[in-house]
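All protein chains but one are shown in place.
Coming up: subunit A.
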Amino acid sequence: MSIAAVEQSGRIWRERGLIYGLGAVVSALSLLPLARLLVESVMVRGTPSLDAFGRVLSSPATWTAFRNSMETALGGTAIAFVIGAIVAIVVAMTDIRARSTFVFCFVLPLMIAPQVTALAWLQVTGPASPLLKAIGMAPPLGSRNPLYSGEGIILLLGIQYAPLVFLTLRAGLRSLPRELVEAGLSSGASKWMVLRTIIVPLMTPPLIAGLALSFVSCIGNFGIPAFLGIPGRYTVLPTLIYQRLSGLGPSALSEVAVLSILIGVVAIAGILLQDLMLHRRDFRTTTSSAQFQPFELGRWRLPTEMLLWATITVILLVPLIGLVMTSLVPAYGVRLTTATATLANFRFVLFEHEAARRAFANSFMLAGGAAVLLALISMPLAYFVVWRRTWLLRLLNLAAELPYALPGVVLSIAAILLFLKPIPMLGISLYNTIWIIFFAYLARFLVLGLRPVVSGYHQLDRALEEAAQVAGASLTFRLRTVIVPLVAPAAVAGAILIFLTAFNELTVSALLWSSRAETLGVVVFSFEQGGESNFAAAMSVLTIVVTLAILLLLAALGRHVPAGVLPWRD
C-alpha cells in the first residue's frame, strides 16, 4: 500500500471510531436504562415472571393513583389550554405593545422549577401567608391550605404548562402564510370570522400537539404533587413511586418498575399523538413568505394589554412576591414588617446548613458538568445526524428523545436498576453516589443540548464544510477549524438550557440522591417536608435569581443563537 492509501484508511477508521463511539455513548444513555427497566418488570430474581405485574395491577392503591394522575393531568391540561391558547392568539395576532417583554414573562414559569412554583403558591394561600397577613386576610393558623388538594394540583399544573400550549400554538401561527388571512379579509370576512373559519381550523394540529405535550408533562410532574399532594394525602403515580421506594427501599424495585412502565405507557400515548399532529401540518401552509399584519385592536388595545399584564401579575408576580416575603420572615407564621424582616434565612442556607451548602455546590457541578459534556457530544453527533445522515446515529437521535419525553421517575427507576449492583467487569458502584445523578442528567438532558445544534446545522450551508474538505482537511481538522466554530453558538445555547433545567431539577434527584449527594431540589423538598418553609423559600429565591441571571445572559447572547432555539425570541 502506498503512503497515501495507508493515510486514507487510517482516516476512515478514525471516522468510524468516532461514529461507533458516539453510538455507544448515546445507546448507553438512552436505550440501556430503558431496556433494563423492561427486563425488570418481567423478571423476578432472574426468572421470567409476571408476578410483579399481577401484584401491582391488583393493588387498589395503584388504581387510585392512576385515576388521580389522569384527573390532574387532564384538568391541568385543560387549564393550560385555555390560558395558553387565548394568550397565544392575542399575542401572535394583535398589535399589543411590549410583546417580547410579555412573552418573556409569560414563558418564565416554564423555566422555574415546578416545586418552586408549588412552594411559592403555598406561601400565598396558606394560613401563614405573609401576603395575606399583610392585608389582614389570612385564615387562622392551623387551618388547612386549600392548595393541598387535587384541585390545587390541577391549578398549578395548568399555570406551569400554559406556556407549552402557548409556544406550540404561537409557532404554528407564525408559520401561517399571511395570504390566507388576507384572502379571507379581502373577501369581506370580519376578523372574528377569519379567526373562526380560517385560523382555528388551520391551527388544529399545533393545538392538539400542544395539548398532548402539556398532558405528558403533567402526567410526569413530580414537584407539584409532591409539595401539594403528599401533605394532602392525594397520591398520583410519580408520588406513589417515590413513597414506595423511600419507604421500602430497593426491595420495592420490581413493583415500582411496573408502576413506572404504567406511567410510561400513558406518556408514550401522549407523545405519539403529539408527533402525529406535528407531522400533519398542511403542506400548503409551508409556502409562507411573510407573517401577516397584526390585527389592530383600536380602543380595545389598552384593556387587552391590561388584562394580559394582570394575568402575568396573578400567575407570576404574586407567587414570587409571596415566596420572597416568606424568605424574609424570621419564623413560621410571623407577620412581615420592616421590623421583622431578616436575611437570616439566606445566611442559614448559604453558610450554616451543611446539606444546603453542599447542595449549591453539587447542583452547580452536576448541571455545569452535564451542560459542558453534552454540548461537546452534541456537536459531532448532530454533524453525523444532519450532514452525513449516518443511519445508525439518526436512529439513536430518535432514541435520545425518550429519556426526556418520558416522565423523570421512569428514568430514575431505570438508573437505579442499572446501577444497583456494581458495573460488571469494572466493579465500580455508582448507586448511592453523586455519579448516578450525573448519569441520569446526561441521559435526560442530552436531547436539550442536541436539538439546538441540530437546528444550527440545518441553518448552515454545508458548502462551508465541503470547501474545507476540498482544501485537504481531514474530518477532525474540519471539525476543529470550521464546523465547531460555526455551531458553537447553538451548542452554547443548548448548554445553557441544560444547565437551567438541571440546576432546578427535582424529579430525578428525589429518587437518586444519597447523603452528601443532595441537589438543590432535594434540600428544598426536605426543608418543606420538615415544615421549614422559610429556609425552602430562601433557597428557592436564590435559584430564581440564578435562573433569571442566566436567562438575561442568554438574551444578551441572542444575536448569535440560531433562530428557533430561544422560545421567547421574536
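Basically, a residue touches a chain if its C-beta (ideal position, glycine included) is under 8 Å from a C-beta of that chain, and two chains touch if they have at least 3 such contacts; residues count from 1.
Here is the rule we use: contacts and distances are computed from a predicted model.
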Refer to UniProt and select, among "Spermidine/putrescine ABC transporter ATP-binding protein", "Nitrite reductase probable [NAD(P)H] subunit", "Electron transfer flavoprotein subunit alpha" or "Heme-copper oxidase subunit III family protein", the name of the complex member that is left out.
"Spermidine/putrescine ABC transporter ATP-binding protein"
Write down which of A:V482, A:L512 or A:V546 is the residue touching the left-out chain.
A:V482
Based on the whole complex, identify which of A:S59, A:T304 or A:Q469 touches the chain you can't see.
A:Q469
Where subunit A meets the left-out chain, the residues are 4, 8, 11, 461, 463-464, 466-474, 477, 481-482, 485-486
